[in-house]
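One protein chain omitted, others in place.
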Amino acid sequence: MLNVGVIGCGGMGRDHISRLTNKIQGAQVVAVCDVFEESAKKAASICNAKVYTDEKLLINDPDVDAVFIVSPGFAHVEALLEAIQAGKRIFCEKPLCTTAEDCLKVVQAEVASGKHLIQLGFMRRYDVGYAKVKEALLSGEYGEPLMLHCTHRNPEVGTNYNTPMAVHDTAIHEIDVLHWLVDDEYESAQVIMPRVTKYSHSELKDPQIMLLRTKKGVCIDVEVFVNCKFGYDINCEVVCEDGAIKMPMATVYPTIRKNASVSTTIDTDCFVRFKDAYDAEVQAWVDDAAKGEINGPNAWDGYLAAITADALVKAQQTGAIEKINAAVEKPDFYNK
Amino acid sequence: MLNVGVIGCGGMGRDHISRLTNKIQGAQVVAVCDVFEESAKKAASICNAKVYTDEKLLINDPDVDAVFIVSPGFAHVEALLEAIQAGKRIFCEKPLCTTAEDCLKVVQAEVASGKHLIQLGFMRRYDVGYAKVKEALLSGEYGEPLMLHCTHRNPEVGTNYNTPMAVHDTAIHEIDVLHWLVDDEYESAQVIMPRVTKYSHSELKDPQIMLLRTKKGVCIDVEVFVNCKFGYDINCEVVCEDGAIKMPMATVYPTIRKNASVSTTIDTDCFVRFKDAYDAEVQAWVDDAAKGEINGPNAWDGYLAAITADALVKAQQTGAIEKINAAVEKPDFYNK
Amino acid sequence: MLNVGVIGCGGMGRDHISRLTNKIQGAQVVAVCDVFEESAKKAASICNAKVYTDEKLLINDPDVDAVFIVSPGFAHVEALLEAIQAGKRIFCEKPLCTTAEDCLKVVQAEVASGKHLIQLGFMRRYDVGYAKVKEALLSGEYGEPLMLHCTHRNPEVGTNYNTPMAVHDTAIHEIDVLHWLVDDEYESAQVIMPRVTKYSHSELKDPQIMLLRTKKGVCIDVEVFVNCKFGYDINCEVVCEDGAIKMPMATVYPTIRKNASVSTTIDTDCFVRFKDAYDAEVQAWVDDAAKGEINGPNAWDGYLAAITADALVKAQQTGAIEKINAAVEKPDFYNK
Partner (left out) sequence: MLNVGVIGCGGMGRDHISRLTNKIQGAQVVAVCDVFEESAKKAASICNAKVYTDEKLLINDPDVDAVFIVSPGFAHVEALLEAIQAGKRIFCEKPLCTTAEDCLKVVQAEVASGKHLIQLGFMRRYDVGYAKVKEALLSGEYGEPLMLHCTHRNPEVGTNYNTPMAVHDTAIHEIDVLHWLVDDEYESAQVIMPRVTKYSHSELKDPQIMLLRTKKGVCIDVEVFVNCKFGYDINCEVVCEDGAIKMPMATVYPTIRKNASVSTTIDTDCFVRFKDAYDAEVQAWVDDAAKGEINGPNAWDGYLAAITADALVKAQQTGAIEKINAAVEKPDFYNK
């Protein structure tokens, strides 16, 4: 039984606490922490856990085997460094940290610790759709991947959502999952800005087409359209030398004949679309903990995501093709 | 150039006259006939043809090479016998005749004439969907057909449409096309009467499930639902020993993402759904005329359709499995 | 924590033991029983439980809160009666019992006990596909159901599989799930025997078309084809007054473009197809236990399945439409 301490009891924190309590085998929440005691208490009531308002105390509580970080991104770095020092196993919601520099610090601290401790909350790798595409790619039946055509469409966003958030809050999931899918790293980024939808506002260019090139030359286009109105519509097609592989829609919905049309429902909510993936990522982390392994997205992936996001945000402004260069070579520690 | 005389200038007659005039290569309408002179004149204006009110005169006009019968079913028998006697090539809209007895008379007259003259207007055999299924069956790749699951759905019918018309006016197309598809003849018929839709009326049991068994033991179910509301929805799946083959929907319609759904249009009109099939059947008849051949549905098929329809109407009343027996053996004349 | 004792440690028994141990929240296996001690011991090693060879001892063990019956169908009746008497909560794999008489005995014993104790292992009700169809039906948007078109196709069976097993081992799942789907009971049954596939043998008529009519007049056809070769292919379309609803294929598989075709995988194994349903039925039973409820298929459903199966087997032999009559009225106990 893995005894987990959860830091950050907002929407996502409570969601993970319920998950750990009601769905996951082999783990239990023994402590929760929020800077607002009220929030921590409310969360503690789900799982009957100790309440903290100082994450350092939770991290160093000897009853806590593992730390689950669900505070806002800016708060991750401190919690991560503390937990690494304490030698605790860590699940950290995305992003690893909000700057590439901080990500690198965390990477270096983990390497220095000599132990694989951190799994990052990029849940899409645990979606059965992506997993089956990866399986097909690994089968060798389709040759090398050459191009990926993807969409990340979302019904609508609030007025506080602005142009860079299309990278940091939305495309960030593609950034992680796509390079994993083709087992490669990114080399450059470009962003194309089409005509803006009437449903957007002055601070948001919506939609955008993000272009990524990997080191092996795979070219990726991702349509990011956060006010598409019609649904939460995630697509991914991998075009290979010997065939093209398209991720299935998550069709648990019936096909309806009515009013001169045949139709199927599209999800409108990312938490519905990736429901099973969230469960699977946490279960995998718990299962891997028992073996002392990290098989999901790790701190290095978090660093790569950060530098890629930086390049995309720069490309949003320059309109040019921006290079993506890691400041250090990939530590051998992360090569399996 | 095949000089055609058209008998019957109602809705379908005018439709065929336009077709022969504007779309078909190698034929022209030189004479038209309707018992109502007005109707004939109106039709003649489409194609600049002679006007008759007596079909016998049209049939025997030496300028007429071929007779195209589009009068109501009850009027077909007389025109057919006259045209056979005149040795003219014939296209006859379905049904051949309204009774099995009359159909047999026509069959016998054609056999006696020694010439293959009659093609019957069962246009579905010329639909590219059915044709591709037949092609697949003939490829041998799927083994023997064992079962057919079909639907004949129609948005709605008028209040004059009654229970037997579900056979005579609706299922009649399946009766012809399905035995052709599997190259077989029918042995027995049954009709199942489900709960009646609220959109029907006292004289019409709607929907119905019609069951047919062929001599080789292929079992066919056809859902006939004429007030299904949602569309004109024709489906046909052939389950074979080594695979199942489903006729494509005639999807010339885009796939639309809107309002949390992905949808495609279903046709609502049989004349739209089988538009190309009507053109193709007439073109094939014209082309075959030049070779003195009939390769489409022939008079014997018309007779089989009549006895099958009779058995289904009987089965509607008895609820029992009704045998389908031809009164005579298939004349060798119709075996190729 | 529900302490479960499992009776029957064959293939399915061990599967449920793993499930209860590794996937289900709120339950644990504390005792296992098999007439073969070896089998029981092997199973016990999965979950670290007491070993019995006499089911009566297991049932009456005070450490056992709930009894999970996974012995062969013929052995269910004794275990059920004993467990009812002991007042234990029960999960019983399908079938309830192998004869309608025994089923009725169990029903009456449960009613006499005054407690809802038995959930039956018809897992399809917990499949997300069926659940979404049911949801659509309950929405009222489609009016009343009129017809169901279903297939139960299976790649192949062994030579010991014979004609009645098409009912007892295969269609039995449709028998339960379809009347639940339309919230109705069956009135009559018929079986149609098409031409036999070359892959069958003398004791097995394969495929078969099973026809069921419900009391409200819903007409159901189920193609049962156990040597269809191509896959485990479960389909269900409900045709209603205001639209038709087709269950989704369980498509977690990518769409592949290769060799001039676009294709998707069909499952070939029922345990893969209904993987999640097995987990969900057991979790629901555990969750309901805490509330003292049975919301899944109950003993009365088991009785209905038995008399329906009997009628279908008779219909296989007679070729006639066979009535389905319960020997007693539905006890009020089972009406919610």
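Labels for the chains are A, B and C, by order of writing; each one numbers its residues from 1.
In the analysis below, contacts are C-beta pairs under 8 Å (C-beta built on N, C-alpha and C of every residue); 3 or more make two chains touch, one makes a residue touch a chain.
Note that the structure is predicted; figures quoted are calculated from it, not measured.
Asks: Which residue among B:81, B:128 or B:193 touches the omitted chain?
Replies: Once the missing chain is taken into account, the touching residue is B:128.
Asks: Write down which of B:64, B:100, B:167 or B:245 is the residue touching the left-out chain.
Replies: From the options B:64, B:100, B:167 or B:245, the contact with the absent chain belongs to B:245.
Asks: Residue-wise, where is chain A in contact with the chain that is not depicted?
Replies: Against the left-out chain, chain A lists 143-144, 146-147, 149, 192-199, 207, 209, 211, 213, 216-219, 221, 223, 225, 228-230, 239, 241-244.
Asks: With the missing chain put back, which residues of chain C would touch it? List them for me.
Replies: These residues of chain C touch the chain that is not shown: 155, 229-231, 233, 249, 257-268.
Asks: If the missing chain were put back, which residues of chain B would it touch?
Replies: Spelled out for chain B, the touching residues are 22-23, 25, 128-129, 132-133, 136, 141-142, 242-249, 251-259, 264.
One rule holds in what follows: only the chains that are shown with their structure count from here on.
Asks: Could you state the distance in Å from the CA-based centre of chain A to that of chain B?
Replies: About 58 Å separates the centre of chain A from that of chain B.
Asks: Just how far, in Å, is the C-alpha centre of chain C from the one of chain B?
Replies: Centre-to-centre distance between chain B and chain C: 44 Å.
Asks: Report the inter-centroid distance (CA atoms only) between chain A and chain C in whole Å.
Replies: That pair's centroid distance is 39 Å.
Asks: Give me the residues of chain C that touch two or more other chains.
Replies: Chain C, residues with two or more chain partners: 242-244.
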